[in-house]
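Missing here: one protein chain of the complex. Every other protein chain is in place.
Residue numbering begins at 1 within each chain, and the chains themselves are lettered A, B and C in the order written.
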Amino acid sequence: MIGSKHTPSPTLAYFRGHKRAVREGFSFPWKKPIRSVLTIATLAICFFIPLFLWTVWLNYDELKQSWQTQGSIAVFVKGQTDESQINQLIDDIKANPVVESAHLINTDEVKQQLETDKQLSKFTKLIKSYDLPQQIGVKTKISQEKSDVENLVKMLEQRPQVEYVSYDQQWLNQLQGLTSTLLRMSHVSALLFLVIIIVILGNTIGNEIAEHKQEIRLLELIGASNAQVRRGFLYMGVFLGIFAGILAVIFLFVSFWWLDDLMSSLMNNFGVDVSLKGLNLIQVFAVIGVSILVTWFAARVALTGQRLNEIID
Amino acid sequence: MIGSKHTPSPTLAYFRGHKRAVREGFSFPWKKPIRSVLTIATLAICFFIPLFLWTVWLNYDELKQSWQTQGSIAVFVKGQTDESQINQLIDDIKANPVVESAHLINTDEVKQQLETDKQLSKFTKLIKSYDLPQQIGVKTKISQEKSDVENLVKMLEQRPQVEYVSYDQQWLNQLQGLTSTLLRMSHVSALLFLVIIIVILGNTIGNEIAEHKQEIRLLELIGASNAQVRRGFLYMGVFLGIFAGILAVIFLFVSFWWLDDLMSSLMNNFGVDVSLKGLNLIQVFAVIGVSILVTWFAARVALTGQRLNEIID
Amino acid sequence: MISFKRVSKSYGKDNKALKDVSFDVEAGEMLFLTGHSGAGKTTILRLLMLMQYASYGQIRVNSMDISSLPSSRVPAYRKKIGMIFQDHRLLNNKTVLENIALSLQIRGYSDSVSFKNARAALSQVGIAEKANFYPLELSSGQQQRVGIARAFVSKPDLILADEPTGNLDPDLSLELMQIFENLNKQGITIVIASHDLFLIKRLQKRVLVLEKGELIDDFSPQKNIYTP
Partner (left out) sequence: MISFKRVSKSYGKDNKALKDVSFDVEAGEMLFLTGHSGAGKTTILRLLMLMQYASYGQIRVNSMDISSLPSSRVPAYRKKIGMIFQDHRLLNNKTVLENIALSLQIRGYSDSVSFKNARAALSQVGIAEKANFYPLELSSGQQQRVGIARAFVSKPDLILADEPTGNLDPDLSLELMQIFENLNKQGITIVIASHDLFLIKRLQKRVLVLEKGELIDDFSPQKNIYTP
């Protein structure tokens, strides 16, 4: 029945091999359930941390835009300035590429605006009388460089008609500081977590495969090709990747659900109304896909490390 | 030469056993250097993350105190109030347990104070004339509950002599928000990282010991007691713990050195001058000590899992 | 010294490795366990080593019921036995000499005494030149001899040997048997599981014959020797 004449065709053998490898690779983890759960959890954590940062970053990016629209400049004009000069000034301001819009605000409007500011309004109550100059409200375009805005402000301050230019410099500074801190932190984290992931993933998958060293040796000895030896382990990698990816997404949703209300209450304190957004379905699938790819790749690298020339042990 | 009559004394055997176990435990990792480096790096990361959070927390705690000392209340007194009433008011304020100190500020002082505030000083330039009422400066004690301070403010506002009570409510709100967010985040993180550490540590040390399963079985069979079997592995745990602890501390210093300048520039934007503090020598030793203890304990748990009744495999 | 009373060992319902086996071994005796593959030889030795526990019956060693031995006293019990395993069970990350010395170190001997005796035992089994080799660098027969040296180096009260000559040629087997006989003369009880009938015939010792888990014969040296 068995003999060199009845050897199956290579294509048939190939597909049978893959079918078996899928079966094998997906049954490995069930043989040592506790160990597999530990491995999957470890991998999931590896995927979760950068995923979390990434999603926070996506949220922050959106947030940043909503903050920046608030960046407005008030230009106070000297009392002696006549209307044509003011109009000229407004046109000049509008010509600046940074500026979205500019218009004259009358004194009542200014008073109203001052009333809405908590701290200032209380202060104005104390001051019995005040007399406000004319003011031009300038709105900058969304997402401008701090330096561009500052240049605009300097330029305006040098104009003879301008008494004083007020723009919430501190707010911009804080925003700028927060942005750059977050950016640099995310660089450090990205680097750190890359190391973490490589180390832990390598260690975990490497251990998983070292466990099967004897099996790999034997498969080599009974004539399995490199591809045949690897196959089962690669599918195991895929299997672990799927579960780790799903778990990581679950971790993400749980942690976001947890953080959401406290984040939004924090943001309310800073005057921003925002709520955290999780991932959409496509992103979820992308994450699981990446997780599979990474685990598969790690398994492949670990397998290459297992191959030696002399196979006695 | 060898025989039951010449059996060494139990104490001698005990000390020899420990000497050997130290030697063995410390030589294990050198036999597979790459693997050991991976293991130590993984453990170090496990220790680094909570260590980092803890140190940030220590820093934040200090920072918070420096913020809170700034939390002062200004009580503006109605113009008609006479000196004895004001003194009465000051005494009443001082009686409140939340209050650290209270004193009358004269109008010039107030003006000066207004000048130092960036936003207000610019605003005062615009307002040509102002006339300030008398003011009592109240300093609250360090680390007060927000609600206590608010109660104090409400209480003062109801006094007939008081025109208006100003305290930087928004600042307090923001601080409160930041604190509670950080607190809650650190709770989530603590929980998360506890899981991470248990999983990865268990997985890593478990693998390390599973590798030596054959050895453990053999030691049992040639008559080694539980303690004798465990000893070498426990010292291995200690060894890994020492290196992982040292590495974690190095990671910490590197990451702090990196974050320090950007942190302090960020904090400057918020008007707080602060620089990150690393750990002192005692804390470093404590960290390494904890790392050793944790790894030792993990090794012990993993070893317990290795013991079975029937030893055929 | 050893007494099996109606001992059975079963794995699941229809898988009985030992059925109702009873025999006694005097202190200082040397005997062979023989029988076809799967007859239960290894199982008897494993029960004595407390690697497995009997399903029924009683096993006494030095008039002590070993199945009721508390686990804290198992190591002390095992320290009095030297076992030679069918699959050698050497530690691959230790040299040959370290493997043998380990047996003494565990018993608390100093390193110098341990290594000196290990070296002597290694010469006795004829592979002194392999002292600093690792087990995987040895041939199968050499590994087996390391296992034998490890078992007798600590001069235990009882030696259990599972196919100690399975990987050795007849000449070497006889040489090693002489070592066992010498140890036996020093008062050590020796139980050897073997299917090497040539060897068994030559040594003229008591032979227990197992078949499918049953003890079917017990030949003493005075009687005729069992032949296949």
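In this text, contacts are C-beta pairs under 8 Å (C-beta built on N, C-alpha and C of every residue); 3 or more make two chains touch, one makes a residue touch a chain.
Values in this document were obtained by computation on a predicted structure and should not be read as measured data.
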Task = Check the options A:87, A:101, A:151 or A:225 and report the residue that touches the missing chain.
result = A:225
Key: Touching the absent chain when the full complex is considered, from C:18, C:31 or C:168   = C:168
Message = Using the document's definition of touch, tell me which of C:42, C:93 or C:154 contacts the absent chain.
response = C:42
Absent-chain interface as seen on chain A, which is shown = 1-4, 7-10, 12-14, 16-17, 20, 31, 214-215, 217-226, 228, 309-312
Key: Chain not shown, touching residues in chain C   = 11, 34-39, 41-42, 86-87, 127, 137-142, 144-145, 163, 166-172, 195, 197-198, 228
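Going forward, only the chains that are shown with their structure count from here on.
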From chain C, the most remote chain by mean C-alpha position = A
Request  = Give me the ID of the chain with the smallest distance between its Cα centroid and the all-protein Cα centroid.
outcome  = B
Request  = Averaged over CA atoms, how far is the centre of chain B from the centre of chain C? Could you give it in whole Å?
outcome  = 59
CA centroid of chain A to CA centroid of chain C, Å = 65
